[in-house]
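Each chain you see keeps its place in the complex, though not every chain is here.
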Amino acid sequence: MATVFAAIPGIPAALHRAEKDLPYVAYQEGVVFQLLHADVEAGLWVIRVRFQPGVTIQRHKHTGEVFAFTVQGSWNYLEYPEVNTAGSYLFEPAGSVHTLHVPASNSEVTDVWFAIRGANLNLDAENKVESVLDAGAVLEIYLGLCEAGGHGRPNVIGS
Amino acid sequence: MATVFAAIPGIPAALHRAEKDLPYVAYQEGVVFQLLHADVEAGLWVIRVRFQPGVTIQRHKHTGEVFAFTVQGSWNYLEYPEVNTAGSYLFEPAGSVHTLHVPASNSEVTDVWFAIRGANLNLDAENKVESVLDAGAVLEIYLGLCEAGGHGRPNVIGS
Amino acid sequence: MATVFAAIPGIPAALHRAEKDLPYVAYQEGVVFQLLHADVEAGLWVIRVRFQPGVTIQRHKHTGEVFAFTVQGSWNYLEYPEVNTAGSYLFEPAGSVHTLHVPASNSEVTDVWFAIRGANLNLDAENKVESVLDAGAVLEIYLGLCEAGGHGRPNVIGS
């Protein structure tokens, strides 16, 4: 039997969110997400996204690093040959630029967890910054969609 | 149909590892892991761990932050009430101290993906540092176990 | 007498640049800088900047954190009351937005060292992103100005 250690006062605790703790809302046609963590001052946001077959996300440049873990389905960045499937790990360094695509031939939802530092700079065809998605922006979007969807105030870590 | 953008020279690319790309090796009785990424100079390591029911990992303190995503099974830190299950996200700040435990009553393997900054300081009962697990140490351990297990040199990101 | 420890093979070493190791080049009228470190994949850039009295830098938003240490002179962000002088430390979190200004009444050059994560999003009056300054952009600018100024290839850390 394992000994139970008490949490020590003054020691930071880990913060947990179960999948059911946070609603999924629509980001764009065919894409829903839950926002698990948004720390504006640290420039950190953690999301889980469910993509319908055939979806494409606007090309963007990252200003910080990204960790992506694929739970189910398949997807790729149009700029790279590798296909992410269940259990894939993808490391996206700062400065990387790519276009997320989910094959139309998929027969199931594609489910991916992302931890993102900094901003997604959404680019137009001339590489101009059309819009910026960062911890503050995604939090505002998520809170608004949750409220509009009758989900109330979600308990996002860091918010 | 989505346009295919070419990778731009000089632009960092994302780095992908499928689950099957890296062998699982034994860390301790009842625990196997794959090392997906180890960047010694950045103090970053990314692992996926499979725990048998009843396993406990030595209590440790983190010097940097950790992201944990649970794929399957259930586990908890003995210091906190929350139970991580499939789809759980856990954020562990720098300075957190805890003891990972997998209930003996589980009927399946528990499968968790972790991205870890800095070191795990493994503590004895008096809070002395008994050993240190960091990107360099885990890489050395993993390479040794892969070679001993006849897996050759694994293609760990950053190594 | 202190014992001399040998550097251990496989252990990362610290990287040093003396002030004279890297040329100062003009960023804009009244502003020269040296680029000490630029790591595109880590989204990190370290610069030292010398400002003439009266200079203003375009308002920008940070996507990551900044450390600023003032060596000499005085300056402030127009959005905040505090004046940075010799020995001041300024921490700029991700998400902060401000406009650097050096008083025209200063009688000496203002000299500031910055370590910057992520990008400066330079904003117009409507908060649109007019341009982006990040590790990759500042490195390209610096290498070009060094070459144009007859300084050859500077030995920037990470480049």
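Note that the chains are named A, B and C in the order they appear, and that numbering of residues resets to 1 at the start of each chain.
Keep this in mind: contacts are C-beta pairs under 8 Å (C-beta built on N, C-alpha and C of every residue); 3 or more make two chains touch, one makes a residue touch a chain.
The shown structure was predicted, so the numbers you read here are calculated from the model rather than taken from an experiment.
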Complete-assembly copy number [criterion: all chains share one sequence; 3 shown]: 4
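Simple rule for what comes next: only the chains that are shown with their structure count from here on.
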Pairwise touch network: line, ring, star, complete, or other: complete
Chain at the geometric heart of the assembly (C-alpha centres): A
Centroid distance [mean C-alpha coordinates] between chain C and chain A, Å: 30
Distance from chain B to chain A - Cα centre to Cα centre, in angstrom: 20
Cα-centroid distance, chain B relative to chain C, in whole angstrom: 35
Sequence positions of chain B contacting 2 or more other chains: 12
Touching residues on chain A, where the partner in the complex is chain C: 40-44, 62-65, 93-95, 117-119, 121, 129, 132, 134-136
Residue numbers on chain A that touch chain B, as the complex places them: 2-8, 11-20, 36-37, 46, 48, 56, 59, 66-67, 69, 71, 77-80, 82, 84-99, 101, 113, 115, 157
Of chain C, residues touching chain B in the complex: 10, 12, 40-42, 136
